[in-house]
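Only a single protein chain was left out; the remaining protein chains are all shown in position.
What follows is chain A.
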Amino acid sequence: MECVWAVVVPVLQVFSALLLLLMLPAMFGLSSITETYMKLLIKTLEWATLKIQTSKREEVMKQSNSYGLIQRDDSSLEKEIGELRGNRPRSAVGGAFAFSDVFYFSRKGIESIVEDEVTQRFSSEELVSWNLLTRTNNNFHYVSLRLSVLWGVGVIVRYGILLPLRIMLACIGLSWLVIGTTVVGFLPNSRLKDWLSELVHIMCYRICARGLSATIHYHNRENKPRKGGICVANHTSPIDVVILANDGGYAMVGQVHGGLMGVVQRAMVRACPHIWFERAEMKDRHLVTQRLKDHINDKNKLPILIFPEGTCINNTSVMMFKKGSFEIGGTIYPVAIKYDPLFGDAFWNSGKYSMVSYLLRMMTSWAIVCNVWYLPPMTQQEEEDAVQFANRVKSLIARQGGLVDLSWDGGLKRAKVKDTFKQEQQKMYSSMVVGDDSSN
């Protein structure tokens, strides 16, 4: 027994010392240990990449370096089928059809089976080089003994040292939030309360961010969302919230959860007006819009944070923005978030992992490194409807973040495509068959 204590006590001491060293600077937005750690990490990964490159045959590198399996040419239905039919005369009565018309559909179909724009956005992105985490890539295997040893050391460091530290930090951060906001909640409404509430929130997020070893680079801070506005961002993971809130207060919008999340939410709302909806209320679009409108009309309230994609995408693209957030009015502050996949895969594949196992994966990654770009505020133009406005904002975010701009609905992760899309295709083909004068 005694010898167990002899080991445990010093270990605990070291941990608490480290904890204090990490947490105190974090609370006030300073950092030192994290920076050193990041530098060391980058060096190590560079070395590993070099090692892989030199020891593997060229062929393998080539395969892992390239994206895409096929090259598509995006010629239109009209052009393709026109070519297929060649200069066959189109008879005036009865319309035109040739057996070869199916070639177009078969090729498109097989292409989408080999590679498609949507489904691959819902699974982890592929890396160019291995980052010494087992889970991220298909193409990397045993390379050399030294690399394997390094990987082993990495596992010990990540699970033995980083994980317990990070879990403790996260727990402290969350309890701080619950206790802090509850206490602040008792104060009468005043400037002091707002200020204290913001302070508590930011401290909590900073501690949590340390808990994920997040290194965040903010760009164009002059465009930071202001009060009475709506901040829209692309969505990769639940920790997007932590990332953004590290640099300023936001009012969150979301559904009321049960369990631990519920406790946190209830505490938060006491100190600062976040907008939580009951599940049933969420369906009532009118009510939702009204409450958001009321919020932004009050210029003293924090900007609302919304992820208009409605689901997490794997950090390579931006999908359709739901128009709801753009119907509220007010100024939109677009934000682009792009994680560096080399240090850890931040994407939450919610179909595959639960929230807790996702967080564990995050906490056993090397670090979370990401870039946040604040884009200049935007407002809806007169001739624009909400959908067009949403698309305009989306393409700006995509361009800034270096993400692929897709018009598909992220909801496809769970739901099937609406039949109307197929009907559109059929309509297009029909006009090829009967000609555009078919209406009469």
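The criterion applied here is as follows: a residue touches a chain if its C-beta (ideal position, glycine included) is under 8 Å from a C-beta of that chain, and two chains touch if they have at least 3 such contacts; residues count from 1.
Assume contacts and distances are computed from a predicted model.
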Chain left out of the displayed complex - its UniProt protein name, from "CTLH domain-containing protein", "NADH dehydrogenase [ubiquinone] 1 alpha subcomplex subunit 13", "EF-hand domain-containing protein" or "Transmembrane protein 231": "EF-hand domain-containing protein"
Touch criterion as defined above, residue of A:109, A:160 or A:262 at the omitted chain: A:109
Chain A residues that touch the omitted chain in the full complex: 59, 62-63, 66, 68-73, 80, 83-84, 86, 91, 93-95, 97-120, 123, 134-139, 141, 408, 412, 416-417, 421-427, 429-431, 433-434, 438
